[in-house]
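A short write-up of the structure that comes next.
A protein chain is absent from this complex, but the other protein chains hold their places.
We just call them A, B and C in the order they show up, numbering each chain from 1.
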Amino acid sequence: MPNTSSVAAENPMTKLPGDLAMWVIILAELSVFAILFLVFAVQFSLNEELFKQGQALLDTRAGLIITLALLSASYFVAQAVAFFERNQPKYFALFLLAACASALVYVVVKLAEYNHLVEAGFGLSGNKFFTYYFLITGFHLLHVLLGMGILIFVLFKRRHIGLHGLNTAASYWHMVDLVWLVLFPILYLL
Amino acid sequence: MKFESQSVAKPYFIAAIGLFVGQILFGVILGLQYVMGDFLFPEIPFNVARMVHTNLLIVWLLFGFMGSAYYLIPEESETELHSPKLALLLFWVFLVAGALTIVGYLSVPYATLAKITGNDLLPTMGREFLEMPTITKVGVVIVALGFLYNLGMTFLKGRKTVISSVLMLGLIGLAVMFLFSFYNPENLVRDKFYWWWVVHLWVEGVWELIMGALLAFVLIKTTGVDREVIEKWLYLIIAMALITGIIGTGHHYFWIGTPEYWLVLGSVFSALEPVPFFMMTLFAFNMVNKRRRDHPNKVAVLWAMGTGVMAFLGAGVWGFMHTLSPINYVTHGTQLTAAHGHMAFYGAYVMVVLCMISYTMPLMRGRAAANSNLSQVVEMWSFWLMTVSMVFITLFLTAAGIVQSYLQRMGDSPLPFMVVQEKIEIFYWMREVAGLVFLIGLVVYIVSFFVKGEEATV
Amino acid sequence: MKVSLLIVWVLLLAFTLAGFFIAEKGVMGQRVGWICILLLASAKAQLLCDFFMSLRPVGGYWRLLLGAYGWVVFLLVAVILYV
Partner (left out) sequence: MNEIFTKSMARNIFYGGSLFFILVFLGLTFHTEKTLPERDHRENITEEVVLGKLVWEENNCIGCHTLLGEGAYFAPELGNVYKRFGNSKEAIKGFIQSRPKEGIPGRRSMPQFDLSDEELDAIAEFLKWTSEINTNDWPPNIQG
């Protein structure tokens, strides 16, 4: 990026929002998901029939709702950070709660989807497509839950952790959201 | 040495080196049995020699960890050890128990040993690496409890640093995971499942905490780099170790009867297990580059950098080589596993313990900072002899493993195991030669302790 | 409230819906929709670093790294699936 300010050009790391330690973790997490997606893609091309059948059974509307919910959650988090910077704690709290509520929509929809599939007789073992489906989405769901935990932690400890900590938490949340945006087309739409 | 009680580490280190010699002698015997099948048969059959080889490794590393901890915790806590007497008592208990066990292995058939020690009451024997009689296992637990109590009291009354906290956490984890060695279900699949909780979660889990803490300690002491910086690295390294390593256990759950999803989980997470080891390499080199002073104990710094590199090669690269399930399908249980095991153990754990010994021994023997230049040069020779020969052992076993996988597992007409073994004999001979060089390196290492001279200065 | 963030959000939602309907309803073929969503993800990866992180330009290295990283993965997936 040639048009960055000269300060950033001198030392790019100083402009990184949040803690560098978190960015190392974000890269690691993205790598895990990237490998999972690659494995999924390889298996897809090896068992095309089976995977297409499995995919047909997924509810794409649920995937859409989740996508919208997560994008909104990210927006709320970003807005909350902005409010924090401008010293408006009330709005900050409100938007962080809104982010959690959006995330909760995801959790509810996902669990309903799981419930539906389990009732239809699919699980972690058995059908290969659903093994991957449950592994990847389940792993992502756990990340969302962890992300919600972090957001709530930040909400209660906002005075203690400050902008630096808040940016760190926000970076993690955006990573979780980003993963879903890749996951959604690969698993549902394709 | 800041505190008198730290010197309790000395007998631990001496015992560790003694047992190390035993381990390597049996390693050489094993290597010879690979090419001369009847060597020492039936007096010391292969299985007995191997048991001695692997169990000695574990026991001497434990001695090394304990000695390191007895040295490190008081220094970090800035207080005397809670009870040096208890530490000495436990030393003798552990040494005698260990020696008796080895004598038991060598003097009576294993089945007899099982009968004598009452294995029928609580069968825990006869599983790889956990062959010791149940009563020895109980002894290990008692020693570990006393050891943790002693260190815990020291830790609690003194200054709490990140390094000492991480070391304590690693040691507690080590003791806790060992408890699973008492759990031996009648169902082989479940037996194997929980057996890995000891083996994998040791060497690819909590031991990495110990290794990280010891390495960080030596680096702080020898480079003078800001503690704050080193501690951040340490946290990040062990975070990566556990994040990848815990689910990484799954790479042992491919073919033992556990569900298919472990093929994916084990592959993905264990593929990332090299990351913490790579960070350790970066860590060691970075800190040495940023050093604020030149420490006269150059050989300790050499060991520290060596362990960073070799751990990454052995555990990281050689582990990654056969950790993906489609590859592991053909390489599982071949000489490739042996290759990985040798270099990983040497690079990660042997070298870090030798690094601690190298740093602390001169201090415990009354020097201000380091041994004489000549002694250090001799020790550096041993470093290169052992390290290079280990690289060659690994390369020869890797070649053997690849050929074995190909002949026995691939192709249209796979050959029987014993036929393949004859075809790869040449690699075993070369490995044996490399093993002898390693033994020479070890002898040189011991000689270095007896080389006198003026203490080295920067 | 930062209006710029609001705009970005609305655009992302609209883009998602558009991509979804293109893919689902077969308006322009599945792959086009799919690529729309992947583009979205890539945009998001970049946004992760600047827009969403308070519109503050981030150092070139990290942005480049993350963007390139995302693209390499997407390309690999696409190559494996369609070649």
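Convention: contacts are C-beta pairs under 8 Å (C-beta built on N, C-alpha and C of every residue); 3 or more make two chains touch, one makes a residue touch a chain.
These numbers come from a predicted model, not from an experiment.
Although it is not drawn, the missing chain touches A, B when the whole complex is taken into account. Here the missing chain is touched by one residue of A:22, A:64 or A:151, and it is A:22.
Across the interface with the omitted chain, subunit B contributes residues 33-34, 36-38, 41-42, 45-48, 50-51, 110-111, 114-115, 119-120, 123, 125-128, 131, 162, 184, 186-193, 228-229, 231-232, 235-236, 238-239, 242-243, 246-247, 249-250, 252-260, 262-263, 265, 329-330, 332-335, 337-338, 408-410, 414-418, 421.
Interface with the hidden chain, as seen from subunit A, comprises residues 13-14, 16, 19-22, 25, 124-125, 139, 142, 146, 150, 164-165, 168.
In the analysis below, only the chains that are shown with their structure count from here on.
Not a single residue in subunit B touches at least two other chains. The touching residues of subunit C, when paired with subunit A in their complex, are 1-2, 5-6, 8-9, 12-13, 16-17, 19-20, 23-24, 30, 33-34, 37-38, 40-41, 44-45, 48-49, 51-54, 56-64, 69-70, 73-74, 76-77, 80-81.
Subunit A contributes residues 1-2, 4-5, 8-9, 11-18, 23, 27, 30, 34, 37-38, 41-42, 44-45, 60, 64, 67-68, 71-72, 74-75, 77-79, 81-83, 85, 91, 167, 170-171, 174-175, 177-178, 181-182, 184-186, 189-190 to its touches with subunit C in the complex.
Interface of subunit B with subunit A (complex): residues 232, 235-236, 239-240, 243-244, 259-261, 264-265, 267-269, 271-272, 275.
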